[in-house]
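Excluded from the complex is one protein chain; the other protein chains are retained at their positions.
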Amino acid sequence: MNEQPQRTEGDPAARVIVAGATGFAGALAAQLVWDHPMLELVAITGRSEVGTRLEKLYPRYRVDLELQPLDIELLEGADAAIVAYPHAASAPVVAEMRGLGMQVVDLSADFRLRDAELYEKWYGPHGEPALLADAVYGLPELHREAIRSAELVANPGCYPTAALLALAPLAEAGLIADVVIDAKQGISGAGRGGGDENHFVNLAENAFAYKVDAHRHTPEITEGLKALTPGTSSASLPGGPGSAPGLPYEVTFVPHLIPLDQGELVDCFVTPTREIEQNELATLYEQRYVDQPFVRLTEEPPGARDVRDTNECHVHAVRNGSRIVAIAAIDNLWKGASSQAIQNLNLMLGLDETEGLR
Amino acid sequence: MNEQPQRTEGDPAARVIVAGATGFAGALAAQLVWDHPMLELVAITGRSEVGTRLEKLYPRYRVDLELQPLDIELLEGADAAIVAYPHAASAPVVAEMRGLGMQVVDLSADFRLRDAELYEKWYGPHGEPALLADAVYGLPELHREAIRSAELVANPGCYPTAALLALAPLAEAGLIADVVIDAKQGISGAGRGGGDENHFVNLAENAFAYKVDAHRHTPEITEGLKALTPGTSSASLPGGPGSAPGLPYEVTFVPHLIPLDQGELVDCFVTPTREIEQNELATLYEQRYVDQPFVRLTEEPPGARDVRDTNECHVHAVRNGSRIVAIAAIDNLWKGASSQAIQNLNLMLGLDETEGLR
Amino acid sequence: MNEQPQRTEGDPAARVIVAGATGFAGALAAQLVWDHPMLELVAITGRSEVGTRLEKLYPRYRVDLELQPLDIELLEGADAAIVAYPHAASAPVVAEMRGLGMQVVDLSADFRLRDAELYEKWYGPHGEPALLADAVYGLPELHREAIRSAELVANPGCYPTAALLALAPLAEAGLIADVVIDAKQGISGAGRGGGDENHFVNLAENAFAYKVDAHRHTPEITEGLKALTPGTSSASLPGGPGSAPGLPYEVTFVPHLIPLDQGELVDCFVTPTREIEQNELATLYEQRYVDQPFVRLTEEPPGARDVRDTNECHVHAVRNGSRIVAIAAIDNLWKGASSQAIQNLNLMLGLDETEGLR
Partner (left out) sequence: MNEQPQRTEGDPAARVIVAGATGFAGALAAQLVWDHPMLELVAITGRSEVGTRLEKLYPRYRVDLELQPLDIELLEGADAAIVAYPHAASAPVVAEMRGLGMQVVDLSADFRLRDAELYEKWYGPHGEPALLADAVYGLPELHREAIRSAELVANPGCYPTAALLALAPLAEAGLIADVVIDAKQGISGAGRGGGDENHFVNLAENAFAYKVDAHRHTPEITEGLKALTPGTSSASLPGGPGSAPGLPYEVTFVPHLIPLDQGELVDCFVTPTREIEQNELATLYEQRYVDQPFVRLTEEPPGARDVRDTNECHVHAVRNGSRIVAIAAIDNLWKGASSQAIQNLNLMLGLDETEGLR
């Protein structure tokens, strides 16, 4: 029996727009807001497919709304927004919403890096650099208090979400001397775009790495680790993809696509700064995550399937020789995108963090 | 047009037995010998399923023979054998065959490690330690000449095959200061055993690591690297899973299962002993593999699907920051087991290495 | 925003046991009761795995209970049960529960056929024939009122669920002169048993029919159609697998396994008793299903994926030449088993039929 919170009818905690609901992450965010007991989904918008019902694009979804163009009237009828626009397209929309006083969770990369120069290096010129200082990096298990008081939250990338949750206990304890991150993700992570690269026949019975020399989630992971590491401070990155001034180690990150729909597994191979026994390692992780409703430490190495369609992150850390192997499994569309946006919005609105996510 | 070698009818290069043809690797080896233009498959044996036709177990296969028990009469009618027995069960069978003067390719781990103590640490007591000195490690691209004159070849494990081919150019140049190996394999690698762990429903839409603290292919990889490294010599391993006396670095190896049938992708993250530019790296790999008929250097990161049902290994090496990422893709049942056994047998018999494998 | 019913804490509509929670259907039923706003899951039982937590067997599930042996004390603390035992094992357990006055939904075949002789022909001797008269066939869209007043509900098989929902409008209108049913199901339908037949490697990239000459869901479908057909009455079946006295046509049914996890697609090819235009056909289905919360008539042929993890049945009926093709898609574990059990229990308890299923 799952006791539901009681609430007065017709009195949502916020009226929410999901902007950019045609893509995988936006559509799921729309469904999650629609099903949420305390939020009212007032509109879903798309840059294409205007007038189409969401279930026409996604027969699995049950949102009784048509896609609309984003305009000022829509915005004026809403209190908050989840924005699922592509990188660069997102910043001006977010700026407009913030100008109206709306609370915003942005799923793009536009507000994840604090430094406009660093952003430009990986994504191109930033359209709204003035807003960067206000944005809070939305990984609740690591930055919960800042999110509670934020008006603009940058929802993390899926790889950084898993990598940072796997590594946070070590980073905070100053235990990382070196780290290699090998990530595997299902095909939904490649987005809704058609084309050869997403054709079933090219992906079934296949597995391959991509962006092997440098992936733009690397600086996001690096900045995230710096924020957790005692005695470091954020600054721009002059060096290779994974080196950062102030971070006393380099991060090597390589992603892969594997033939499943949703799901992500991230293996972190850490050379520790000092020897650490398995018992101490276990205790470190237990203490860090004991009160986190969506993190579970698993006895066995976690499976992508175990967290499918959930906001959970399963973490497992063991020694292998002198190294530490820390593995995290998430659903790339849920904890790696849309359900984490709901978790952030819950915190921003003063709701229980787990509302609508159980 | 694929011009076939001409040969006089009724005059095979060898009469071959495949012992242990009920498992995935043995059955495929039987099919490959059956289809081979220069070999005669005289018998297939099984410890179970005696009297069953192979196609009853594997409807895809087209071998017109029944499984028989292994006995001395069978052996006396054969010149060579491919043995696909489980570890420990293989050694006595191989010993009996060698006693009859047969040439043997053994697919188990029983003769892969030169050191009986090291073997015992990972697999239990060795039944035929006296034979260890005669066995040659059967990775043709690395040990071709030794294989040509061998009577007993230990066919490598699938993970070591891919890992050593990815790393050999670096190891031989003394360029490895440290290495992390993250391997992903299809489900056929888990063997034919039934049970929950191989149930479709537990594997579809899943991906997970296993043996995270230590896998027994680690010492095989470590020994293989030592054999390639200038100035090192083989010796037993007293330390952690990936440390070896004489090898100036530790090897960290973690395998994963991903939801495909056949296929294997092995990522090696190398900290080089000195800085190396991409051009030099490319040249190093090209020179090493220019004449290897089954190794292809790929422009893009290789896909498991690209090598499916082939004896090929696709290799791709690039820099990522200060590290080198070297990736190899093989079919775990082919180059990782059965077709590599044919490649070895071809060499032992003085045939063209590619015979029956194109 | 999904407004939840309010209810006083500590006052569930029923205390429920799920018996046989180790299998796929029982485990999912346990999860659904656990999450249900009006039901209290008081125990889960298993004939094996006693003392194991459900999430150990099914890492995706979140039920905070251990498996227990089924005993009288457990039963006395419960008001209702969902029984997910194998055929034949179920009947005595159900009888014991009924003796204690419990309301029971049985997922086995034991109470689906009204006739003990017919049951015996397909399943062997029936252990509790006296209970047959009390059992109601639990397909709510077809027998809702009878279910509301039932104490024992026989939850339909997955194939009959989809086939009968696809065919009901035609059967009730006396429009079926002949029917061929070709069903396709995901691998979870084959059950949790290990063994070759459920090995990933035998199922990936495969598709095949089974029980082609006769499958025991055929009499269940035949009896179900008789109950819907004007002027027929139920009786035992002396003839072939799909012929029944009183039913003026034969039913041909052949099931297949296809390589997905959950999901089922059932195509029914009907020769109509008279010509019928597409408009009339559409109207017939719309009128039949207009008020059914879990049946959706789709514009396009339905996909198994569209109903995954839901209690929905998507139905699509069109003419093809002189025939009618009626297709239904369900999730075999949900609407085909566990969620339909919840739907039935809701009705038996006087709750809203959709409670806990949205």
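We just call them A, B and C in the order they show up, numbering each chain from 1.
The rule is short, and it goes like this: a residue touches a chain if its C-beta (ideal position, glycine included) is under 8 Å from a C-beta of that chain, and two chains touch if they have at least 3 such contacts.
All values derive from a computational prediction rather than experimental measurement.
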Chain not shown: contacting residue from C:M97, C:V153, C:L175 or C:L260: C:L260
Contact with the hidden chain (one of C:L57, C:V180, C:I276 or C:L297): C:V180
Listed residues B:E205, B:E223 or B:E250, member touching the removed chain: B:E205
Touching residues on chain B - with respect to the absent chain: 1-7, 9, 12, 33-41, 59-60, 204-205, 298, 302-303, 305-310, 358
For chain A, residues in touch with the removed chain: 24, 187-188, 192, 194-196, 198-201, 203-205, 259-261
Contact footprint on chain C, counting only the chain that is left out: 178, 180, 182, 184, 186, 202, 204-210, 212-214, 239-243, 250-254, 256, 258-263, 265, 267, 269, 271, 300-305, 308, 316, 318-323, 325, 327, 329
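Operating definition for what follows: only the chains that are shown with their structure count from here on.
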Chain B and chain C: spacing of chain centres that average the CA atoms, whole Å: 48
Chain A residues counted as touching two or more neighbouring chains: 204-205, 302-303, 305, 308
